[in-house]
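To start, I am sharing the structure in question, which I have written as structure tokens.
A protein chain is absent from this complex, but the other protein chains hold their places.
Here is subunit A:
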Amino acid sequence: MKLPVAAGLATAAVTITLYPLFEGGTWFWSCMGAILVTTVAGAVASRMGARPWVAPAVTPVAVLLYLTLVFTPDEAWLRIVPTKDSLVRLAELVGAGFDDIQRYAAPVPDNPGITLLATAGVALIALLVDVFAVRLRRAALAGLPLLALFTVPAAVITEPIGWIAFVIAAFGYIGLLVTDGRERLSRWGRAVVVRRSSGSGRGAAPDTERLALSGKRIGVTAIVLAVLVPAFLPALSPDPLFGFGVGNGLGGGGGNIGIPDAIAKLGGQLRQQSNATVLTYTSSDDVPRYLRIYSLDIFDGTKWTLSPLRGLQEDRVSEGPLPPTPGLRPGVPVKRAEMRVTMSEDIDKLNFLPLPYPARQVDADGDWRADRASLMVFSAHDEAAGLEYRVVTEEPDPSTTELRTAVTLPESERYLQLPDGLDPRVAALARRVTADAATPYEAAVALQEWFTRAGRFTYDVRASGSGAQALSRFLLRDRTGYCEQFAGAMAVMARLLNIPARVSIGYTGGTKIGDVWTVRTHDAHAWPELFFDGIGWLRFEPTPAGAGGQGTAQVPLYSLPITPTADPTTGPSDGPSSNEEDDSGQSAGPARPNPRQLDRDLDGTAIAADPGTPVAVKIGIGAAAALALLLLPAAARLMVRRRRLRRMTRTASGGHAAWAELRDVLTDLGMAGEPSETPRALGRRIAERYALGPQAAESLTRVVTSEERLRYAPTPSASGPVPADLRRIRRDLAPRASRWRRLGAVLAPMSVLRRVRAAGEGALDVFDRLEGLRPRLWRARPGGTQGTATTPERPGATGAGAGDAARERTLTGARR
């Protein structure tokens, strides 16, 4: 009777881990209902003593009735009995559900189709668990369907499953195993094996309580270890790059949609051998433009991610122009251009449109919506693959004066937020690099200048590492990376200088082949955008371009360093230059094709790269730390000894301290006795077995007698032991132990380790006590049915005897 319930609980526990897959809670209650139906069906079958095959045959019918009641009551007869119409409707819903699953990435909205699929799937798992655990009595095997259910979120969601969810799921399974073990054992006492599987065996049930206790202890220990150990271990696989893992927060409204990670893994695209075409476009002014897909505005110390998107109904691109460009003042001149983009058929799932920034108008088939804050355009249903669309962009074309006077009013605090624990040297570096800059704009230009020239960076797509540490390494030591590192580092440094910054991911303008611009996978790129009030977000390009860098990257004209001789009016008006079929970047007028190509070797405000800590020193530090850790028990032992010796001389009850020290010395040397050994017996044993010298024997007697009198006599002995006594005993005893023992007594004293173990056991005992609560409540009832393996309706005939047996068990079970 217990077992079907335990099976249902186990399935329910694992079902909880599905939560990251869905938005909303409907699916959960629906699944719980399915589990309930399955469990009740199984339990009733057990109760009626049906043959094992009955439950698996009946349960699907029950589940079908349940699904009909929940999903298609209107078409059904009496709202519950399936009719042809209702079955057709169910099938339609299933089809719709599959379509939705194809369409959405997790978390998916829990519309009826998806909920139906989830419910049916969970019901199937519940049925399998019931079959394995209850019908076939193979509870361990029931872990397989549970594991299958558990792997669904693990496989779909890139982020690890929350540890609480894991613990709940693991407890569910352990509960099932324990119940099974208990029920199995409770049957041993029966004389006749009957087919009826109602677990009401008569007569005294065997002792399953302790078995369950130890089972639970092992289970709890395993779970605690499984949760804690990984937390203390360094991760084995380094997260690639700065971790542009484009994740997304949970919740946040209907416009939320998942983002395929494949696109975000820029590094993968750049490292690919094949260089497939992603899209082609033509533009009205035949100038290449960066096409942005994502704008990442959150840096949490491990990676850049984007805040939840908001795609409101009225922000559909089909409704008209896009929302106004953030931060752009009306008076600023803009350059208008129109592009026609053709996406390749072969791209993976992509719900975002690659667009120039800032896009003003997008004509594309489907439900595409714009996010007001970032102007990203995305869809919850439609994909970009094979799409042809038109986009109008209005690039701000600020004059240098405007830029120079521009201030950075944070549009929003979030563009300035940085995680705690950033290396302070990064901030110092940022200030040093921009020491000469008077305005935020000049600071930004100086930063880009430093990245592309003065800093002597090397472009290498094999770079890896993530988060704040990798950032420090990249900026201070290696100075080797590719666009993601460059973009991330510049954005962080800009934020450190109070310039709002974010990282964009997308493609460079590509290369012109024939009449069209072709963008390939190798053009995948990341770049920082910095915000200047009145102008809005401006792109910067810290990544080296050309053959030795990101092939088609180009530096925006407005971001070139302002040399005193340069005519301020010429630069910006030219517009961004194009780099044609050849990969060498052409920009900034005829005099300077690509500054970083030429000036690479020039001395700038070169700041020597911090060579970092040498490996040998690191190993040394690590070894020292490990050694310190290993010596911790020894240090603890020494401290305890010193404290005791001090107490011996000071307080009247110094005898206790001497005794405790003696016990620990014996424990360390492996000479400890049993807990039932009296002080006197211990003294006798040590003196006889280890043949102490007369002086040491006298000291031993003094310690023992003092302790004995302190404990048991009305008056303590006149003269207590002195520290010299203990030293003498130790000196005489040490040679009797093996050399390893002696070493162990110093380095890893058993007395300390045992105390640590006792503390651990104490913690586990808490679980035992919690476990003990319930049986005690049971026993308090008249009739005294005991334990949980038996059903309450058992006659009270076993009454007092069983109660006594239970009490006896509890007491002898106590740890001595």
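Keep in mind that, in the parts below, contacts are C-beta pairs under 8 Å (C-beta built on N, C-alpha and C of every residue); 3 or more make two chains touch, one makes a residue touch a chain; residues count from 1.
Heads up, the rule we're going with is that contacts and distances are computed from a predicted model.
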Matching the hidden chain's UniProt record against "ABC transporter substrate-binding protein", "DsbE family thiol:disulfide interchange protein", "ABC transmembrane type-1 domain-containing protein" or "MoxR family ATPase" returns "MoxR family ATPase"
Touch assignment to the omitted chain, from A:G320, A:P675, A:P694 or A:P735, lands on A:P675
Given A:L710, A:I729 or A:M750, the correct residue touching the omitted chain is A:L710
Only one of A:K216, A:H656 or A:R702 touches the unshown chain, namely A:H656
Per the touch rule stated above, subunit A touches the missing chain via residues 656, 674-681, 708-715, 807-808, 811-812, 816
